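Only one protein chain is missing from this complex, and each of the others stays in its spot.
Think of it as A, B and C in the order they're written, each chain with its own count starting at 1.
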Amino acid sequence: MRITVECHGASQRWCGAELVNLDLGEAATVADALGRLAERYPELALRRDTVAVAIGDDIVAVTHELSDGERIALIPPVSGG
Amino acid sequence: MRITVECHGASQRWCGAELVNLDLGEAATVADALGRLAERYPELALRRDTVAVAIGDDIVAVTHELSDGERIALIPPVSGG
Amino acid sequence: MSTSRLRKGALNIAEWLAQPMPPDCGGLAVFAGTVRDVHEGRAVTGINYHAHAALAERRLAEIEAEAAQRFGAQVSVAHAVGELKVGDASVVIVVRSGHRAEAFAACRWAIDTLKQTVPIWKEERYADGAARFLEGTPIKTVKES
Partner (left out) sequence: MSTSRLRKGALNIAEWLAQPMPPDCGGLAVFAGTVRDVHEGRAVTGINYHAHAALAERRLAEIEAEAAQRFGAQVSVAHAVGELKVGDASVVIVVRSGHRAEAFAACRWAIDTLKQTVPIWKEERYADGAARFLEGTPIKTVKES
């Protein structure tokens, strides 16, 4: 399957782009997507445990199973206010 | 000496007026003025220990010596806000 | 804007917000007190605020200065006198400071202190036509508060 990753906040810098496409195997989960991103982007790998993933307006668990064409968003540590 | 007493807040009710004139002996203090008012106004007598006295923009001690023609203000418990 | 901290009639909160934030400030805290429609179970139609004007002006200025010193904040305090209706603002405290902790602390300290140190008296007016001065708290100095 192919998914699209939106890189928010500092994760734009870590991944060098606002959008990243990933090709994953069948029955891939959010954890698989993060694993693939961590292989590609060392700065993301260092901070992987601080990054949440959103789909739509939900934060999803790393065990969440992805679908082909799905769009996920990286939510690095927040700094609003 | 004669002094004028401004009755603020609830002390207007206790004394039945916004201004009260008092004739006091020579060398009278704020305590003497409060004593005279307490004799005349039982409702004030009941609350005498909760009332402060101001001259101009100062709170004065009960030992403050009054002058003829002076104007003092009764400051009953406050309820602003 | 008048330099007086004691104003005739309801306060317009926006007036105290017109001033721009100092560039070294990141936190603005505001408290306003307004007239409620009920007190101790009685229907309230309004409050007539009385003040000892000279001492009240002095004490409001002292609260600003003391709050500035204690919290390192810029503090403005104003209070209404005269007849106010339900919903009208009787008191406004505006604090501008570096960060939010001091802004909240200074704002809370200022309103709590105002209630104990400023010679102002509420005369509540009730739906049945009655009016009465509320019981208050013996006046303290700002330094004691």
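The rule we apply is simple: a contact is a pair of C-beta atoms (placed from the backbone, for glycine too) under 8 Å apart; a residue touches a chain by one contact, two chains touch by 3 or more.
Quantities reported herein were computed from a predicted structural model and do not represent experimental measurements.
Among the displayed chains, contact with the absent chain in the complete complex occurs for A, C. In the complete complex, the hidden chain is touched by one of C:I13, C:A61 or C:L134, namely C:I13. Listed by residue number, the positions of chain C touching the unshown chain are 13-14, 17, 20-38, 86-87, 89, 98, 100, 103-104, 107-108, 111.
Of the residues in chain A, those that touch the hidden partner chain are 6, 8-10, 12-13, 50-52, 54, 56-59, 73, 75-81.
As a working rule, only the chains that are shown with their structure count from here on.
In terms of their C-alpha centroids, the spacing between chain A and chain C amounts to 50 Å. Measuring from the averaged C-alpha position of chain B to that of chain C gives a distance of 26 Å. Computed from the mean C-alpha positions, the centre of chain A lies at a distance of 75 Å from the centre of chain B.
Contact with two or more other chains is made by no residue of chain C. The multi-chain contact residues of chain A, meaning those touching 2 or more other chains, do not exist; every residue touches at most one other chain.
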